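The other protein chains are all here in position, but one chain of the complex has been omitted.
As written, the chain order gives the labels A, B and C, with residue 1 at the start of each chain.
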Amino acid sequence: MQIGMIGLGRMGANMVRRLMQAHHSCVVWDNSRKAVEALAADGAETAENLRDLVRRLGKPRVVWLMVPAGFVDGVIGELAPLLESGDILVDGGNSHYRDSMSRAWRLNEHDIHFLDIGVSGGIWGLERGYCLMIGGEAESVRKLHPVFRALAPPHEAASRTPERANSEPAGAEQGYLHCGPNGAGHFVKMVHNGIEYGLMAAYAEGFNILKNAGIGLESQAHDAETTPLRNPEYYRFDFNLPEIAELWRRGSVVRSWMLDLAASALWQSPELDKFSGHVSDSGEGRWTAAAAIDEGVPAPVLSAALFQRFSSRDRSEFADKFLSALRWQFGGHREKS
Amino acid sequence: MQIGMIGLGRMGANMVRRLMQAHHSCVVWDNSRKAVEALAADGAETAENLRDLVRRLGKPRVVWLMVPAGFVDGVIGELAPLLESGDILVDGGNSHYRDSMSRAWRLNEHDIHFLDIGVSGGIWGLERGYCLMIGGEAESVRKLHPVFRALAPPHEAASRTPERANSEPAGAEQGYLHCGPNGAGHFVKMVHNGIEYGLMAAYAEGFNILKNAGIGLESQAHDAETTPLRNPEYYRFDFNLPEIAELWRRGSVVRSWMLDLAASALWQSPELDKFSGHVSDSGEGRWTAAAAIDEGVPAPVLSAALFQRFSSRDRSEFADKFLSALRWQFGGHREKS
Amino acid sequence: MQIGMIGLGRMGANMVRRLMQAHHSCVVWDNSRKAVEALAADGAETAENLRDLVRRLGKPRVVWLMVPAGFVDGVIGELAPLLESGDILVDGGNSHYRDSMSRAWRLNEHDIHFLDIGVSGGIWGLERGYCLMIGGEAESVRKLHPVFRALAPPHEAASRTPERANSEPAGAEQGYLHCGPNGAGHFVKMVHNGIEYGLMAAYAEGFNILKNAGIGLESQAHDAETTPLRNPEYYRFDFNLPEIAELWRRGSVVRSWMLDLAASALWQSPELDKFSGHVSDSGEGRWTAAAAIDEGVPAPVLSAALFQRFSSRDRSEFADKFLSALRWQFGGHREKS
Partner (left out) sequence: MQIGMIGLGRMGANMVRRLMQAHHSCVVWDNSRKAVEALAADGAETAENLRDLVRRLGKPRVVWLMVPAGFVDGVIGELAPLLESGDILVDGGNSHYRDSMSRAWRLNEHDIHFLDIGVSGGIWGLERGYCLMIGGEAESVRKLHPVFRALAPPHEAASRTPERANSEPAGAEQGYLHCGPNGAGHFVKMVHNGIEYGLMAAYAEGFNILKNAGIGLESQAHDAETTPLRNPEYYRFDFNLPEIAELWRRGSVVRSWMLDLAASALWQSPELDKFSGHVSDSGEGRWTAAAAIDEGVPAPVLSAALFQRFSSRDRSEFADKFLSALRWQFGGHREKS
């Protein structure tokens, strides 16, 4: 099939490459000239601008957006008037699912079809395939099956779930899933990323506990502002974190792809000293927590993971000063530097 | 009565003053000469050292410790051989209740009585009285009633609980309570401080939310590492925090003594810029969380308050770096500075 | 002044009474005939319906709504066409501040003034006064000062904040505060209630830890599904919770109005056995957590308090089953009944 791809960042560019490897033809555009040229060199047809991109596509057109969430409305605003009845517009970025629902409703009024697709796979997707969570009408989803098959990992990417192994690989085993009507794709992706935050934090906290297990070897302050460690003899370990991460990759209950990556990162630098520890969050973790609140279901782990990221960026500063101020007020406690 | 007071810090010194105001006589010692002299000037009898202090006390003696938790064992080790059968030793500091139980068991073997007393009141206690949570045998508690009455706030310090108002003020209304056998006093004080952490954090988070309610006025980054604020028009407030703290002190559900202090602190400095936000924890918050874990009861709020203090002191540093390292590994996400 | 009050539930009815005690005249309506008659007996002028209420008010009219958040739009929809340029409409209920902003914008188009006022005080407000957090234009706020003064607690309701004591009581000391433009009143009330959730949870967790401090007296299961309590000798307490609550009301750092109420509740029933423990949440706690997420500031305590309420209503049921299912899958662990 022919696909127009708008947005050639880390994700979009590699998706184009994977599509071309499967003999789909791609027309590409990005506001970075350099990004466009890199793909031209890899065989993609390039467009001068959005109008040109639309012009180069056969009808009904398939246009796929891979742009940051904050730019989607701008691009759609420019693009929609250029599209025609029957065209399919895909947003494969990390848009809020509510925006995707609104956009679908608006585009549908002009008989333009819209799919919201959550894409997971990161920089590894080119080689291993992208996990696709799809929202939209069944008819448009059906039309894009060849595209999805090209992007998705092969079913062999995972061992068969034993209960399913008696029949041919089907449904989600193909690495993509029509999750429901518009919004469903980005909703599932949102929760996926919320879980991701929780998983990452679970490992991070655990490795931090291992990292600090030698605290009993440090000399202990003895003053009214400090809790002396009660049993320093139990905290005299000096753990080899890269080896522990590697160990857990085999046979243990906590093995995962994320742990594979942690083993790489810790092997490269056991102290992780290339990093400052200011952890960004790109939206889905927030939206997942907000969805839990709307639904009235508890999400203490996912929200704790989110809030820890905020704290890592010093967003609790005033709250912390407030605590010190109160301690000073009631107890005359001075802050330790 | 005559009381020997060891430890003349913020708490101990003022407790001596309050006792003397009630015509108890005090023999005092501290390893700071200056602290001792200050109380001598206020009328206390001073001792040269522990042996001298014990010598100056009539039998059966009452010796009260107000020293940091980390020094209690040292002082008791020196003091115990000087005491005699029937003497009463009080630990009014923030010792772990398990230590108090062990100390009581050891001292009881030599027929020395031990009371563990949690004392709340901070720098305000001199004027308003100290709330006393007492653990130990009933007989020793009974002997010290005059001391407790002098230290505790008058029952008028709070309005009568309506259900109790038909009878004379009794029991806990006197501002002190025999909570149970040894350990009970410091256990109740431990939980008291655990609650204190939770209360402080609740206010701190709330005021931080108010403080940041103008975030919609800031320009928003638009890139793959940043979540744009979806509805900046709803976050354009510029709240007067000192006035809001003051407001809530009257008629609102969240009024409390802590809020009184917050109103003072915010009035003095709405930005709290004297403080850096590195918040100490002095042990009881940790022990309360650990007790909840031992008991198998949930304490998500109290432990979140505790962990936020750890974070304020950068104790999540390695965990945060770990998160950034993983983000880099799977998504090629660079940290923002 | 003359005020029209719509909604005569626990809050509205008592606010009318407090207004009439201050010699304001009130025209009242509620869809419960009984509620209307109760206030007629207390001296209020009653209306047959909204139209009649509006008709009975002198111009410019002041109409105050005290209805559940879910009904506000319906009432305004019916009421707005009856109002005229210059009238003032007040929403004193627990509306979402964003709704208040939208309503203000719509009403302003018809030159109807709108105030969003957060009201705290509960069933105690009649006697002690209501804490008022006000959002809207300064001009309308000014006009209602006499009403606010009547509703608010006297400044004597709290001791003077020492730093303010040199000048006459002013500003928030009057028990009401103009917090900012429309939305500000309900925003501050929202955060107020978020804090309230956190405070309540801090006490609840603390008292639960005290309640379970005798767990070492119970016999301990010894099997692969159970953690034996390591040191049962440290958990053999039997605390008197009503007395501890009463104790902390005097001199302690955790004293508060909420603790006053806890002392009453525990005195009435130390086991609190009239209650099932399914804890409702009425919105503001959710909105506060969501605002923290929008602002990107951590709120681990306030959100933990919220989620515990969800859990108390069994909203984690599927998540819990999921955990049991995983434990069965990887370890063959059966659930204990």
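Quick note on the criterion: a residue touches a chain if its C-beta (ideal position, glycine included) is under 8 Å from a C-beta of that chain, and two chains touch if they have at least 3 such contacts.
Just so it is clear, the model here is predicted, and its values are computed rather than measured.
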item: Among shown chains, those touching the left-out chain; value: A, B, C
item: Of C:N49, C:S85 or C:S324, the one touching the omitted chain in the full complex; value: C:S324
item: Per the touch definition above, residue among C:G43, C:G70, C:G86 or C:P162 touching the missing chain; value: C:G70
item: Sites on chain A contacted by the missing partner chain, in the whole complex; value: 97-98, 101, 120-122, 125, 128-131, 133, 152-155, 157-159, 161-164, 171-173, 175-177, 179-181, 183-184, 187-188, 191-199, 201-203, 205-206, 208-210, 212-213, 215, 227, 229-231, 233-235, 237-240, 243-244, 246-260, 263-264, 267-268, 288, 291-292, 294-302, 304-305, 307-308
item: Missing-chain contacts mapped onto chain B; value: 253, 281, 286, 289-290, 293-294, 296-300, 303-304, 306-308, 310-311, 313, 315-316, 319, 330
item: Residues of chain C in contact with the chain not shown; value: 9-10, 68-71, 96, 122-124, 200-201, 203-205, 207-208, 211-212, 220, 222-228, 230, 258, 261-262, 264-266, 269, 272-283, 286, 300, 304, 308-309, 311-312, 315-333, 335-337
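Note that only the chains that are shown with their structure count from here on.
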item: Centroid-based (C-alpha) most distant chain relative to chain A; value: B
item: Chain A-chain C separation of Cα centroids, rounded to whole Å; value: 37
item: Geometric centre distance via CA averages, chain C-chain B, whole Å; value: 29
item: Mean-CA-position distance for chain B and chain A (Å); value: 43
item: Where chain B touches two or more other chains at once, by residue number; value: 122, 201, 203, 205, 208, 212, 227, 230, 257-258, 264, 300, 304, 308
